[in-house]
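Note that one protein chain is taken out, while the other chains of the complex remain in position.
And now, subunit A:
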Amino acid sequence: MTAVTPSRLMARDLLRVGLAGLRVRRTRVALASLGIAIGIATMVAVVGISSSSQADLLRRLDELGTNMLTVKAGQTLQGEDAKLPEQSVAMVSRIESVYAVAATGDLEASVYRTDRIPADRTGGISVRAATLGLLETVQGRVRTGSWFTTASASFPTVVLGDLASRRLGVTAPGAQVWLGGRWFTVLGVLDPVPLAPGIDRAALVGWEGARDLLSFDGHPTMLYERSTPEYVEAVRSVLPRTVNPEYPEEVTVSRPSDALAARAATAGAFTNLLLGLGAVALLVGGVGVANTMVVSVLERRREIGLRRALGATRGHIRAQFLAESLLLSGLGGVAGLALGTLVTIGYAVSNGFPTLVPLWAIGGGLGAVVVIGSVAGLYPAVRAARLSPTVALGTA
């Protein structure tokens, strides 16, 4: 009796057979995998774009630091605007872990482009006295010109916030503006200050200058302080009593970086709606793959019969069609990953964000593709394998 060696199909050959099956029907393969590609691209782009903008916010947060607290004078129990004591800056700087403290004080005065502008057209610009340390404490940057020095702080000079400079139409140092009934020289213009947006809308005058020229009473309206990051909470709890020992309940302490951090958290919670759309596209793509495979099995009955005659087992036929289905959806998946990543890169670059496509999104995308390929291919593959060789050969 001759020994029978069982049929074998090597993994490499399975791959070759699967690829050969796709190569013959290129248009259909391209269209079927397009559905998968669109789904994967949508999901990857949604996750990528939200991760990139989150990364951008977190990076900015890192640069700005989360250790700044602001203290606002708030209101008295009678509902009037409260003022902080003159010594509050000095008192806060005595708290152990505080390394920088600065203040602004609101002034009654308004600022205009020229002396011919009606008094009520203030453009929403506030005039504030600022201590020398303000720029460093809020980590602001001078765009043009310079910040106050001890000398210039007592002269009629002004530094404009970003928005204030644009509203006034004054963007270069050296210009004159009409402030509090006299001419002030613009010393510099600031970049936007993300952690202290109020400064963007302000025209800042030196603390001493404000006292001498604008009858400022020296009471701060707002304090800015930075402490060692570990002690922020401790500092926060002692601030009200330190700033205003008589009426600690009047002051409001806040941490401006909290708002940014909250935005970062929302940016990370990517839009579920868009993600759902991607999932639907992926599902439709999977149906397309299943349909293509069913048609393929119907068309290739003779090929199946021949393979059975050549010694393929039912399992080999099943594996062949599953491999084709997996390759088909895999093709779409890889194209979709590439497309989604490109879209993310495009969006991130045009917005100046760092590009970030999380690995879990790529892994999840590929995993989804494998699942879809298997599920879509299972039924056609089982049908192909069940086909009797004689029926398949068309000779019965």
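Please note the rule applied: a residue touches a chain if its C-beta (ideal position, glycine included) is under 8 Å from a C-beta of that chain, and two chains touch if they have at least 3 such contacts; residues count from 1.
As a convention for this text, contacts and distances are computed from a predicted model.
Asks: UniProt names the one chain left off this complex as which of "Ferritin", "ABC transporter ATP-binding protein", "Alpha-D-ribose 1-methylphosphonate 5-phosphate C-P lyase" or "Anti sigma factor C-terminal domain-containing protein"?
Replies: Options "Ferritin", "ABC transporter ATP-binding protein", "Alpha-D-ribose 1-methylphosphonate 5-phosphate C-P lyase" or "Anti sigma factor C-terminal domain-containing protein" considered; the missing chain's recorded name is "ABC transporter ATP-binding protein".
Asks: What is the set of subunit A residues that contact the non-displayed chain in the whole complex?
Replies: 1-2, 4-10, 12-13, 16-17, 20, 23-24, 302-303, 305-316, 388-390, 393-396
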